[in-house]
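Structure first, then comments.
A protein chain is absent from this complex, but the other protein chains hold their places.
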Amino acid sequence: MFLPHQSWPDLADYVADESLAVVPLGSTEQHGPHLPEGTDYLIAEALARAATDRTGYLCTPPIPVGVSSHHRQFHGTMWVDPPVFRDYVESLSRNLTYHGIDRIVYVNAHGGNVQHLREVGRRLHEDETAFAIEWMWDESIPGLIEEVFETPGPHGGPKETAMIMHIAAELVREDRLEDARDGGAIFDYEAELVHGARIFYDAIENSPNGVFGDQTDATPEIGERLFEAATEQLVALLEWLDDQPFSDLVASPHVDPRST
Amino acid sequence: MFLPHQSWPDLADYVADESLAVVPLGSTEQHGPHLPEGTDYLIAEALARAATDRTGYLCTPPIPVGVSSHHRQFHGTMWVDPPVFRDYVESLSRNLTYHGIDRIVYVNAHGGNVQHLREVGRRLHEDETAFAIEWMWDESIPGLIEEVFETPGPHGGPKETAMIMHIAAELVREDRLEDARDGGAIFDYEAELVHGARIFYDAIENSPNGVFGDQTDATPEIGERLFEAATEQLVALLEWLDDQPFSDLVASPHVDPRST
Amino acid sequence: MFLPHQSWPDLADYVADESLAVVPLGSTEQHGPHLPEGTDYLIAEALARAATDRTGYLCTPPIPVGVSSHHRQFHGTMWVDPPVFRDYVESLSRNLTYHGIDRIVYVNAHGGNVQHLREVGRRLHEDETAFAIEWMWDESIPGLIEEVFETPGPHGGPKETAMIMHIAAELVREDRLEDARDGGAIFDYEAELVHGARIFYDAIENSPNGVFGDQTDATPEIGERLFEAATEQLVALLEWLDDQPFSDLVASPHVDPRST
Amino acid sequence: MFLPHQSWPDLADYVADESLAVVPLGSTEQHGPHLPEGTDYLIAEALARAATDRTGYLCTPPIPVGVSSHHRQFHGTMWVDPPVFRDYVESLSRNLTYHGIDRIVYVNAHGGNVQHLREVGRRLHEDETAFAIEWMWDESIPGLIEEVFETPGPHGGPKETAMIMHIAAELVREDRLEDARDGGAIFDYEAELVHGARIFYDAIENSPNGVFGDQTDATPEIGERLFEAATEQLVALLEWLDDQPFSDLVASPHVDPRST
Amino acid sequence: MFLPHQSWPDLADYVADESLAVVPLGSTEQHGPHLPEGTDYLIAEALARAATDRTGYLCTPPIPVGVSSHHRQFHGTMWVDPPVFRDYVESLSRNLTYHGIDRIVYVNAHGGNVQHLREVGRRLHEDETAFAIEWMWDESIPGLIEEVFETPGPHGGPKETAMIMHIAAELVREDRLEDARDGGAIFDYEAELVHGARIFYDAIENSPNGVFGDQTDATPEIGERLFEAATEQLVALLEWLDDQPFSDLVASPHVDPRST
Partner (left out) sequence: MFLPHQSWPDLADYVADESLAVVPLGSTEQHGPHLPEGTDYLIAEALARAATDRTGYLCTPPIPVGVSSHHRQFHGTMWVDPPVFRDYVESLSRNLTYHGIDRIVYVNAHGGNVQHLREVGRRLHEDETAFAIEWMWDESIPGLIEEVFETPGPHGGPKETAMIMHIAAELVREDRLEDARDGGAIFDYEAELVHGARIFYDAIENSPNGVFGDQTDATPEIGERLFEAATEQLVALLEWLDDQPFSDLVASPHVDPRST
C-alpha cells in the first residue's frame, strides 16, 4: 500500500490493525557515465513498492537525497549533511508512530546512508519509541551477487547497472558501459589502506569516473533475478518483523546485579 | 532536465554554463476522502518537471515530506518538525552551490511549507550563498482561480482536486466528491478568529474530514487550464530569474550614514 | 498586574487561582524618519498593560528585540536570528508554566514575529504544555483601520504613527510626517510579486526610507480610537481564554480508525 | 542616546562616527517581600540610561528576562535556560556589529547572568567580531558598599533596596522591610559549603523568603549615593573603552615558538 | 574502586547496593615553564583515586580536556568549546544513572571548568535525574593554603607546584622554578579591573609566561600536606553525600501560594 496514493479513509483498517511501515531511502548522486543519478532511490522505491504490493504493508514515499558528499566532485551529486539527514529521518519516523506504527524498515539502496540509519534506529530503540531497522538490498542476497558477478563493485558497478536495466531500462546509457568500465576502477579495499588506515574520503580518489567493477557484465535478465531475489528477502523480513511481539523488540533490561 | 534521470557527464554543459536549480517540495498528508495523501508533492513535481522540460533548467527530485503536523489527526499524515525541515532544505540547497548553482526556485505546493522555505531563502540570501525563492503555484494565478471556482478552499478543495484530475486522474476517488464537500467545510478565515487571534492549530478543528470547499466543481479540463497557466508562470519566473545578474540578487548594502 | 512591579507575595493569590499570562513582544527596528525604533514594543507593552490593568491578569515585561533582519539596512535596527527568537520565547513560556500558567497570549506588534510566535505556540500545544496564542493588535480591528485610513501601510504608516501619537507623543517627529510619506512608498503586495513569487527580502527594496502609506493622515485622536478599540478586543480575548476549560484547549485526538 | 526613542535618521552620525553600544540586562525574579520582581532590569536600565545620557553613547532597550531558575520556587520568577540566554545575547550582539559597533558593555544587575555574559563576550572576542564585556554595578563600587552597609546581601538586601528607593520609590513596600530581614537570612557563603563543595542550587535553600541581609539599613539617600557612584564608574568605563584602538582589544596572538 | 580497572562482574555488588560515582576532571593546558600541561587532570585523578581507594566508592577515568581557551596562546594547550564540554559531561553523567547512580561528585582541578560543571549539575538537578556537585580541591582547604603560601596564585603557582611535586615529582622542572616566578606575575584580581569590569579574556594578558605566584615556595612536603588534607575533605564529602536520602537532594517544591 503506497501511502502517497491512498486517501486517508483508505488507511483506516491499516491504522486500526497494523503497526509496520516501510520507508525507502536512496540518494541522488553520480553513478558513472552510464547510470542515472537517481539510481539509489529508484532501486529503493522499486523494491519497497514491490514488497509492499505483495504483502499489503504501508510504504511511504522515497527520501531521495541522502549522505553523499563523497561523490560531490562529480556534476549534479546532491547531499545533505549527516546530522541533518539523521534528524530528518528521525523526525519522520517518530511522527509515524502517532498513527500506531511501532516498527519500521528502512529500505535502503545507498551505502553512505547505512550507518546513519542505524544510528537513527538506535535512538528510537533506546527510548522505546519504535523498532526501526536498516535493510540494504544487496546485503540480503550476497550469495547470488557473488554467483552472477566477478566484480560487483561497491558503487555504480554491474550490480546496480543490472537493477536499473530491469527497473528503468530507458535510463541506462547502454553505449557507455565499456567507458564506465574502462574509465573506472576495480575497487580493492585492502589495497587502499595505508598501514591499516583508510586515507581516502572521496570516491574520486579511487575511481576517475566515480564507479567500480565491470558494467558490461550486467544484463536485464540478471537484473530481474536480483530484483526478485531481493524482493523475496524483503517480503520475508517484513513478515518476520510483523510476527514479533513488540516486547521482543524492546531493548534488553540491565543485567540484574543480584543474580550474578 | 530532471537530475535523477541524468548521468553525471550529461550535466557537464549545465554545470559549465548555468546556475539555476528548481527544487519541487510538497507533503504527504491527508487531502480528504477523495484525494491521495501525496497530492502536494505530486503537483509540485508535475509543475517543476513541465517547466524544466520546456526550458531545459535543472530539476531535482521532489522532497515529499514537509511541515504537516496540523493534519496529523487524519490517518497517514507524515511530517517532520519545522526546524528539521528547514535544516534539510538548507543543507540540500547549500550543497547545490558546490556545482555553481547560485539561484534556486522552490516549487511548492503545500501552504504549510511556505514560511519555512522563505526562512531558508533568507538565510541563504543574508550570507550571500544563493538567491533562493519560494513559489507556490496557486499564488501565481489568483485571477484564474477566482474565475473558475467559487470556493477554491485552502486545502483539498476543487483547486487541488482539478489539478490531480489532470495530473493523475486514477488517484482521485470520483465517487467521493460529494462526501468530500458535505463532510468538510467552507473555510472562512475571518470567522475563525476570536477577537483577532487565531485560536486553532489543527485542520480538524475547522473541518471534520480535513478539507474545504466544493470539490464537485472540479473537472479535468479546469485542471488542465490551471496546470498550463501555472506552468507558464513558472517558466516565466525561471527565465526572469536566469536573466538577473547575480549582483542584482544580492542583499542591499547598509544605508550610507554619511549620505543622509 | 504588571509582574515586574509586584513582589512575590503579592502574586500568591494569582498563582493560587489563575492560569493566564500576557507576554508583550515587539521589536527595536527602523520605523521611518518620524517614528522611534522602539515603536513596536512600546505599542505592545501599552496595549498589554492597559488590558491587564483593566482585568487583573498578569503581564510580563515586554521582549523588546525580535525578528527584524529585513530592516537591517537602516541605522539602529536590532534583531535576533529566528531560531534564537523562537527558543527564547519558548523557554520563557515553558518556565512560566512552573507557576501554574497554562494559557498565554503573546501581545504582538511586529509582523515579523507572527509566524515565529505561532510556531512556538504550536510546540507548546503539541506537547500539551500550554495553550499559547499570538495576537496582533491591528488584526483585531481591521474594520476600524480600513475606516480611518486609506493607506494604513504594513510598516511605519499612519496606523503605527497614530498609535505612538497616543501612547508617547513626544517620540513622534511631527515635522517629518511629510518626509516620511514622500520618501517612502505605498505598498502594493501584488505588484511586488514576479509571476507569483515574492522576490524581495528586505524592506529597503520596497521603500527608500523604510516606511509605507501616508503618515500625514495620523492624529492622536485616531490613535486613541485605535488604542481603545484594540484594548477592548484584547480584554475580550483574555476573558474568553480564561473561560475555556483546559480540556477544550488541548489538541484533538487522532481520528478513531474504527469509527470511520 | 536611548535607541528605542530614536528614529533611524537620528542615528546617522552615531553610525558614521561611533562604535560603542551599551546593553542593559537584568532579570524578572523574586526579590523578597519588599522589592519588585523587575528590580534587576530596572536598576540596569536606570544606570545604563544615566551613563549614556551623560555621554551620548548608544543604549539599547533592556533585556528583562535572564538566568534565574534558582529563584523559581517563589511566585512569578521568570527565566530562560542558560543556553537560550547566551544565544539570544550573542545573536543580538553579533547583529549590532552590522551597524559598525565593535565594542559592547553589558550593563548587568543580576548575578546569575554574569558567567553567561562573559561566555558570550568570549565567543565574540575569540572570533574577533567585537569586544564585549560584562559590567556589574556593585562590583564597580565595592568600597562604598562596604562603607554604607554591614550586610549588603548578595540578593534582595539593603544594596538593591536602596537603589530601588532611589530609582522607583513607589515600587518598594516600605512596610515590609522588617519582614524582609526577619524572614530572610544573612548569607554566609563559607558556611554553606560542605567540605568545600557548594551543595545548594536554589535560593530557597538558604533563605526562607528569598532575600539576604538587613533591608532596614536602606535609605533613598544611600540609594542615590550608590547610583551616582556606579554611574560615574560606568561613564568612566565607557570613555576608557571608547579610547582604546580596536587593535588593542583583539586577542593576543599565539606565542611565537621561535622566539622562546 | 577505579572503574577502568574492574571487570563488569566485579561491579555487581556496587550496582546492587550503591549509588555514588566520582568523576575526575581537569585540563591539558599550559602550566608555566616548570609544570606539565596535564597538571590539572593529574591532580584530579590522584585525589579522586585516593579518596575512592580509601572509601570504596566508584571512580571513573579522568576527563583530561576541558575549557581552557584562555590559555591557548601558549604551546600545546588543548580545549573544547564550553557547550561541547557541558554536553559531554552531561551525557556521560546521565548515562551513569542507567546503573543506578543518583549522585555524582565532579572532582575538579581546573578553575575554568567550575561554572560549566555547576551548570551541568543544575540541569541534572532540575529534572531530578541525579544530584551532581562540583568539588574543587583547593576550595576545600582554604585555611591550609593561606597558612603555607603567601602567593598561592590562581594558576601554576606554588599550590599546584607542590601538588605535582608530591604526585609526580619527575614531571616538575625543578630548575625552572625561579624562571616561573620571575617570568610570571603576582595576580591581583582587583587591580585588573577597569571601573569594575573584567577586561581581560586570556591568561597571557596578565602573565607573560602564563603562571602566577612564587613557585619557589613549593616543596614536596607541603604538597603532601595539601594532598592529604584535600583527600580527607573529599572522603568526608563522599561519606556525607552517601548518607543523604535522595529525597533530601531533590529540588525544593514551589512555595505553596495558599500558605503565605
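Labels A, B, C, D and E are assigned to the chains in the order they are written; within every chain, residues are numbered from 1.
Going forward, a contact is a pair of C-beta atoms (placed from the backbone, for glycine too) under 8 Å apart; a residue touches a chain by one contact, two chains touch by 3 or more.
Note that the structure is predicted; figures quoted are calculated from it, not measured.
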Visible chains in contact with the missing one: A, B, D, E
Touching the absent chain when the full complex is considered, from E:Ser19, E:Thr55 or E:Thr77: E:Thr77
Sole contact to the chain not displayed, among E:Leu35, E:Val120, E:Ala197 or E:Leu238: E:Leu35
Hidden-chain contact residue, picked from the options A:Asp13, A:Asp53 or A:Asp202: A:Asp202
For chain B, the residues touching the chain missing from this view: 8-9, 11-16, 98-99
Missing-partner contacts on chain E, residue numbers: 3-9, 11-12, 14-15, 28, 30-38, 41-42, 58, 60-65, 69, 72, 74-81, 84-85, 87-88, 90-92, 95-96, 98-99, 171, 173, 176, 210
Touch list for chain D against the chain that is not drawn: 254-255, 257-258, 260
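Keep this in mind: only the chains that are shown with their structure count from here on.
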Identity of the chain that, by mean CA position, is farthest from chain A: D
Euclidean distance of C-alpha centroids - chain A vs chain B, Å: 28
CA centroid of chain C to CA centroid of chain E, Å: 48
For chain B, residues that touch 2 or more chains besides their own: 69, 72, 74-75, 254-255, 257
Chains grouped in pairs wherever the two touch, ordered by label: A-B, A-C, A-E, B-C, B-D, C-D, C-E, D-E
